[in-house]
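Yeah, one chain of the complex is gone here, protein chain that is, but the others are all in their spots.
Here the chain labels run A and B in written order, and each chain numbers its own residues starting at 1.
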Amino acid sequence: MTLALDALLALALLALALGAVAGAALFRSIVMFIVFGVVLALAWGRIGAPDLALAEAAIGAGLTGALLLVSYRRLVRTTPRRTPRSRPAARLALPLGLLSAALVLGLGASGFGLEDTTTAGAGTVAVPSTAGQAVLAEMASLPLDNPVTAVLLIFRGYDTLLELTVLLAAYLGARLALGGSPPLSARSAPAALPMVGALLAIVVPLSALVSLHLLHAGSDAPGGAFQGGAVLAAAGVLLVLSGRLRAIGSAPTSQRLLLVLGTLTFLGFALAARLVGAALFTLPGMWAIYLIESALLLSIALTLVLLFAAGGGLAWGRE
Amino acid sequence: MSLLMMSGSGAVYLLAAAGIIGIGVYGLLSADHLLRKLLAMNLLGSGVLLLLVTLASRGGTPDPVSHALVLTGLVVTVSVTAFALALLDRLYRETGEIRIDAASDDPPDPADPADAKP
Partner (left out) sequence: MGLNDIASTLLLAVAAFFYLAGTVGLLRFPDVHSRLHALTKADNLGLLFVCLAMALLSGSARVAALLAVVWLLALVASAVSAHLVARRALQFDPQAPAPAEHRAEPPA
């Protein structure tokens, strides 16, 4: 019975992917891609990755969709200037696509056949990788209950630190690419509608509450700084779309500080451990984890909203 | 073939991941409009992430290291998408075109009527 549900989800994913790539109108393709993100979030839930489901729904479907639609609005004035020539790459597209699918299928199927060769002692759980095995064995000694959060913050701290740096680099790169000038204006200005005001009054405080809850729950249940940051960023995107927040050329010092707060806090703790003589990235306790995650939440939220607003900083009110 | 050894759901999602990757590659190569290329690139990324997580869940307990890696991958994907959209905006502002043909450096083809000088 559950196989039928999974098969339906998989079919929906494939159909939506085809629609996104080969759709007739570009707008339709973008919408299909957004729905693909939502169905993918369902698939993550089915596979047993609820943290990923939360993150995909907020970041993958929500934020990416908003980015794409706003960009579409700005770029929609293009008209086909010439008939496209049949490029050599386009002729190879179908065979290469089929070849990659077949290759991935073969690799994946053989991956499924791999047996875990570590000798699991009595009482250990069967996890399909040695790294995962080691992580789950260590979990008992940690104050955290959610293994994904533990991996992100404690076992693979470098990855998280560099991920924050990638976010920051994307923001800086986008600023450089835009050349300091504001992006092409979307065509219609946001209207001051009472319904939008009511929506904001309900949704923005709730989003803040949900994001804080996700942050707090991330230690024991699915959640964490990234999911919380994404939900807070969604509220910020709503505020930008309805005209309550607007992008300005350069950010005030407080916002610049917020942008780097996550990276600096994590780096600070990592290096401070070295000063005390412990290994890099050793965290002194749950309080350090809470502090780092809160800083991460704020930085991620602000960076995502700035990436959406395509500006250097944010200011309240309209022009 | 080891395909028969895995659970039904795993096989289904593996097929889906392979299909999505194939569709992504096809879209990346055949798309003319740069925004479509970006969509195909995102699809390709999502397919790869789906493959990773499907492989991570093939045992009894899902593997948390893969989940953390995929979470990182999701955030990196959105960063790259946002940066790419900024680049597209700049490209459109500089050249006025958003199709890969028009923005290329190929010399104008005398046989193509659209290339004729106005």
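Methods note: a contact is a pair of C-beta atoms (placed from the backbone, for glycine too) under 8 Å apart; a residue touches a chain by one contact, two chains touch by 3 or more.
Predicted, not measured: the structure shown is a model, and the values here were computed from it.
When you scan A:8, A:206 or A:280 for touch with the missing chain, the hit is A:206. Residues 24-27, 76-77, 80, 84, 191, 193, 195-196, 198-199, 202-203, 206 are the ones on chain A that touch the missing chain.
Following the convention adopted for this analysis, only the chains that are shown with their structure count from here on.
Note: centroid distance chain A to chain B, computed from Cα atoms, is 15 Å. Chain contact summary for the complex, chain B toward chain A: residues 1-3, 5-6, 8-33, 35-36, 38-40, 42-43, 46-47, 50-51, 53-72, 74-83, 85-90, 92-93, 97-102, 109, 112, 114-115. Taken together, the chain A residues at the contact with chain B in this complex read 2-3, 6-7, 9-11, 13-14, 17-18, 20-22, 26, 29-30, 33, 36-37, 40, 43-44, 46-49, 51-52, 55-56, 59-60, 63-64, 67-68, 71-72, 74-75, 78, 80-85, 87, 89-90, 92-94, 96-98, 100-102, 104-105, 108-113, 116, 125-129, 131-132, 135-136, 147-148, 150-152, 155-156, 159-160, 163, 166-167, 169-171, 173-175, 177-179, 183-184, 226, 300, 304, 307-308, 310.
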